[in-house]
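The other protein chains are all here in position, but one chain of the complex has been omitted.
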Amino acid sequence: MTHAYRAVQWNKHKRTYDALIAVGVVLFIALFVVVGLLQHEGDHAAHPVTLILRATSTCAITLLTIVLAIGPLARLSPRFNPLLYNRRHLGVSTFLVALVHGGLATFWYHGFGVVDPVTSVFTTNANYLPAEGQRWQSWLHGFPYQPLGVFALIILFLMAATSHDFWLKNLSPRVWKNLHTLVYLAYGLIVMHVTLGFLQDDVSVVYAGLLGGSAAVIVVLHVVAGVRENIKEGQDGIANTEWVAVAKIDDLEDAHGKVVCLKNHERIAVFRHGDKVSAVSNVCAHQNGPLGEGRIIDGCITCPWHGYQYRPEDGQSPPPYTETIPTYRVRVEGRDILVNPEALPPGTAVEPALIHETVGEAGDA
Amino acid sequence: MIRAQRRRHLWWWLLLGPLILVGFAVGLSVRPSASATTARPGATPTQEASP
Partner (left out) sequence: MRDAFYVGYLRMPKRLRAFVTTVVVVLLLGAGAVALVATTQQPAPGDGTWDLSEKIKVTGTLTTEPYAMLTVPGKPGAPPRQFLLVTMGKVGGAGLDLPATDDAVSITGYPIARGAAGTVLLTVESPEDDVAVSGKPVIARDPVPVALGTATLDGEIVDPKCYFGAMKPGQGKVHKACATLCIQGGIPPMFVTTDADGAPAYYLLVDEQGHGLRGEALHALLPFVADPVRLTGQRERVGDLLRLRIDPRMIERR
């Protein structure tokens, strides 16, 4: 966290995660190249460089598809959170594999010639606009697909380069998130890079099916997760008066939270810790993770995404960490928890509301 | 505002998603192999004129 920046704050989980990525990538490329070499005998085999180019492109797209699926899956079910935890390492791996593909393709197809290779990527096929009298189908078929890949690679580079928490902090989570939203654009560019590149030479349905199928899954997952959240927000939207009853005490398990949506307000996370109730912003200062879906561990609200922690009574991370989140005034009336929707400045101490257990509840005696 | 950001997210996908899928479909439809002929041996009809 903010305490001190290290290249990566390693823990067992991150090591396992990265080992799985590395093994997966190496096996994928090896399987592709070796089987590809064995498939057509002797003189009929594809060139090894061609096979590596195809293996790295297929691998990078597979990785990116997984990266893009994790977000909506985790929003649909928190059980996918462990995949989200170290997703940026998956993203950096995607960039590295794509970089090998792009670098090798530039060297192989654009090198050794009378034009500088990097210039050639943009200029050797210059059919950007239809020639006079050219049918649009013929123009699109011949469209230079390499620059689409280059732009996608630039986006992946920017994301990989700024993936460290140092940049998250210095660019502000908002700018950082917006920058990293560009991955959607990169994904679109990559789909078109393949469609207007390799698929133009291909006659089988296999590659078109793989790419089209995965793209459809990604799009549907994001739309479903987004729409579902929108509906939830609409239903839970509580009118904004001065004090709002947001939950019943009996609905809140100890050490658990509840996300409260107030119309035109940020979401609020209400937590019960023992006989106390506190309310803080639902937005984690690290990467905007949903704190209300977290738990209280060691007396601190713990974010379900990366485990960032805040004291419920003042929204401050325990020393030596320095993150703060806004807090809300809270009180208990009978069995109702009431929250004042006006957010207090991050780190403001608020006295937790006390629950006075009444004797004679069902089950007690 | 995180809520605004989340809503933007959804808009991105409602806009970009169909765009990607339509771009993909249109790109597939212009494959010469899907409509006409290719230069691959055996696939090309040749119009011969008399010598």
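The chains carry the letters A and B, assigned in the order they are written, with residues numbered from 1 in each.
Note that contacts are C-beta pairs under 8 Å (C-beta built on N, C-alpha and C of every residue); 3 or more make two chains touch, one makes a residue touch a chain.
This one's a predicted model, so the numbers in the text were calculated from it and none came from an experiment.
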The listed residue (A:Thr94, A:Ser163, A:Ser278 or A:Thr302) that touches the chain absent from the view is A:Thr302
Missing-chain contact, candidates A:Phe80, A:Phe151 or A:Trp167, resolves to A:Phe80
It is residues of chain A that touch the chain not shown, namely 11, 13-14, 20, 24, 27-29, 31-33, 35-36, 39-40, 42-47, 50-51, 54-55, 58-59, 62, 66, 78-83, 85-86, 108-110, 112-115, 120-121, 124-127, 131, 134-135, 138, 141-142, 145-146, 196-198, 200-204, 206-207, 210, 294-295, 297, 302, 304, 306-307
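Everything that follows uses one rule, which is that only the chains that are shown with their structure count from here on.
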Chain centres from averaged Cα atoms put chain A and chain B apart, in whole Å, by 27
Contacts from chain B onto chain A in the complex sit at residues 1-3, 5-10, 12-14, 16-21, 23-35, 38
So, in the complex, the side of chain A touching chain B is made of residues 137-138, 140-141, 174, 177-178, 181, 184-185, 187-188, 191-192, 195-196, 199-203, 208, 211-212, 215-216, 219-220, 222-223, 226-227, 229-230, 233, 266-267, 282-283, 288
